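Could you have a look at this structure, given as structure tokens, before my questions?
Shown here: the complex without one of its protein chains, the others still in place.
This part shows chain A:
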Amino acid sequence: MISLYLPGQSWLHRCPVRLKLLCLAIASLLIFPISDPRLLGIVLIVVVGLYGSLGPQGLRQLKALKPLVSLVVIIFLLHIVAGSWLEGVTAVLRLVVMVLLANLVSITTRMDDMMEAVMPLFAPLRLLGMSPRKPALAVTLVLRFAPVLLSVYSSLREAYQARSGRRTSWRLMAPFLLQSLAMSENVAEALSARGGADGLRQDKA
């Protein structure tokens, strides 16, 4: 499951998407220049508090940081080697705060609301003769099919392991790519069966 959205009715869920995105942008601009680790620490506490305001399941969403752990360690080690551990703390805190804030918007905003909010940004594409719906649809498809592709990969791995005894191999990449391409054809067909990426023309309804 990759779709980050956390179903709920919290105040952040009810907050308009554009306002959330605007606040996120402003907060990022304000936080980025802060170089005092104490101040960043306070910001971090506030951000964690925001997660807390979503309830216990909100706090559980702090797990979004997990994939960052190795990156954080590397950044920190590099700073220690360079003899500037305090700067390391600042860099790590800044990164964590920014990621948590962005993630907070992701987990409290439905995909289609987000798409609708950013769709006007794609409006200039119309000048090039492209529908602004297409990039939005592309993002949606990525979110939808990431878990499907993961399960395709894991069944390939199981099939490989069942006959080789080994867990995984670079050799799985070729069949994985081929299966993904074949699947994308099926999905394209299903999309056209419901009227295609541009929708059914309205002047005819």
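The working rule: a residue touches a chain if its C-beta (ideal position, glycine included) is under 8 Å from a C-beta of that chain, and two chains touch if they have at least 3 such contacts; residues count from 1.
The rule we apply is simple: contacts and distances are computed from a predicted model.
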{"item": "Name under which UniProt lists the unshown chain, selected from \"Carbon-phosphorus lyase complex subunit PhnI\", \"ABC transporter ATP-binding protein\", \"NADH-quinone oxidoreductase subunit L\" or \"Phosphate transport system permease protein\"", "value": "\"ABC transporter ATP-binding protein\""}
{"item": "Which residue of A:110, A:126 or A:171 touches the chain not shown here", "value": "A:110"}
{"item": "Touching residue (missing chain; options A:7, A:67 or A:165)", "value": "A:7"}
{"item": "Sites on chain A contacted by the missing partner chain, in the whole complex", "value": "1, 3, 5, 7, 110-112, 116, 137, 140-141, 143-144, 147-148, 183, 186-187, 189-196, 199-202, 204-205"}
